[in-house]
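For this depiction, one protein chain was excluded, whereas all remaining protein chains were kept in their positions.
Residue numbering begins at 1 within each chain, and the chains themselves are lettered A and B in the order written.
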Amino acid sequence: MSSEEAFVSIRGMSFSRGNRLIFNNIDLDIPRGKVTAIMGPSGTGKTTLLRLIGGQILPDVGTIEVDGHNVPTLKRTQLFELRKKSMGMLFQSGALFTDLSVFDNVAFPIRLHSDLPESMVRDLVLMKLEAVGLRGARDLMPAELSGGMARRVALARSVALDPEMILYDEPFTGLDPISLGITVKLIKSLNDALSLTSVLVTHDVEEACTIADYVCLLSEGGVIGFDTPENLIENGSEQVRQFMQGKPDGPVPFHFPANDFSEDLLKGVK
Amino acid sequence: MRTRLMELAVGAFIVMGIIGLIVMALRVSGLSATDAGDKYTIKAYFENLGGLTERAKVSMSGVTIGRVSKVYLDTEDYVAVVEMEINKSMSTLTLDTSAAILTAGLLGEKYIGLTVGAEDEYLADGDVIEDTQSALVLEELIGQFLFSKAEE
Partner (left out) sequence: MLKLIDKILDSIQALGNASLGRLQALGRAGVFLLSSLMWGGPGSAGFGDLVKQIYSIGVRSLSIIIVAGFFVGMVLGLQGYTILSDFGSEAALGTMVSLTLLRELGPVVTALLFAGRAGSALTAEIGLMKATEQISAMEMMGVDPLKRIITPRLWAGFISMPILALLFSLVGIWGGAYVGINMLGVDEGAYWGNMQASVEFYDDIIKGLIKSLVFGLVVTWIAVYQGFDSIPTSEGISKATTQTVVVASLAVLGLDFVLTAIMLGSI
């Protein structure tokens, strides 16, 4: 665990969906001002963890403190206030409002949460769009954007209110190499320029290692590693190294838990 | 420009609704401007209403000049009391105006027909029409007819 001040601090948190325990009593600190990548095999609840931090779902037990506020116990209005002030989230699909233009999408949170005059809103929006390199695309509708562009617009929208933390849900999935490079660069530069805390959920070990200050590895309901990428690759347990190096079989089994295969085949004969 | 067109369309839609309501009121329900104006109430006692209901027409020479507003039974004299609202524009009903319960067509609805008399003074709000003629009840008519035949 790092010695730096934690922006998000999770203590003794468990969460289950149906009968499946997704998190089992986990502790986790996400340091302020750094890029933290949350990684792990599919289905370990990485996106669920983001939603828990964002307060969209509630844990069964435990605390999730964001900037000193325990998210699960906040009232609806307090939660909205916290999200408005200190959280931005970039969704996998971008989640742009399809009936608004690029400009209006970015302006949406600013117009709703401030009484700024329209000329100032315009300036702010253009600044954000310039930062993601899409100032020229302001009059396009979301349907006219490519996937990479849509994600950049969404990024501009999530930083529109200058949040203290941005949660990225799978920001690298489904992008061509150029867009991928742009996105990686943007996340890093935004993080440094605005001194944000960034949390990103990803499968992409290589990209994550280039920009993340810390990597948090999740598996089977718990945190199995939290360190700098270099340390994890070199000194992590066998399980950690299996993931970081992408080996198909190892401590994390290739097979979904099942009964004995030959037994299963024989059953069909009966 | 897009929003402007949209706003225009919505504005036109609402205006259509309002105009529709006005047309409905005037053309379909025959609500006229004077109808909505001031009214005054007069009363009449009848032996038998024969199916006259509230909101029935009150007419004079076939022209509607008001509506029946209330129908109830006077529990002392056991006669039916009809209150009717007459348009203020028809303020010249003489004191000896007579009221009759009539039927529109053979099976049509009941209404009240007023006929003015010759007095100089006019009925005011709350006054009572003395000269009334009850509804013709078919069974009674037939009964009377048979009775008179039998007497012959």
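Convention: a residue touches a chain if its C-beta (ideal position, glycine included) is under 8 Å from a C-beta of that chain, and two chains touch if they have at least 3 such contacts.
If you're wondering where the values come from, they're calculated on a predicted model, not measured in any experiment.
Engineer: Out of A:81, A:164 or A:220, which touches the unshown chain?
Structural biologist: If we include the chain that is not displayed, A:81 is the one touching it.
Engineer: Looking at the whole complex, which of A:96, A:186, A:205 or A:218 touches the chain that is not displayed?
Structural biologist: Looking across A:96, A:186, A:205 or A:218, the contact with the absent chain belongs to A:96.
Engineer: Residue-wise, where is subunit A in contact with the chain that is not depicted?
Structural biologist: Per the touch rule, subunit A residues meeting the hidden chain are 54, 56, 76, 79-85, 87-89, 91-93, 95-98, 108-109, 112-113, 154, 161, 167.
Engineer: Can you list, in ascending order, the subunit B residues touching the missing chain?
Structural biologist: 3, 6-7, 9-10, 13-14, 16-17, 20-21, 23-25, 27-31, 55, 57, 64
In this text, only the chains that are shown with their structure count from here on.
Engineer: How many angstrom lie between the centres of subunit A and subunit B, each centre taken as the mean Cα position?
Structural biologist: 75
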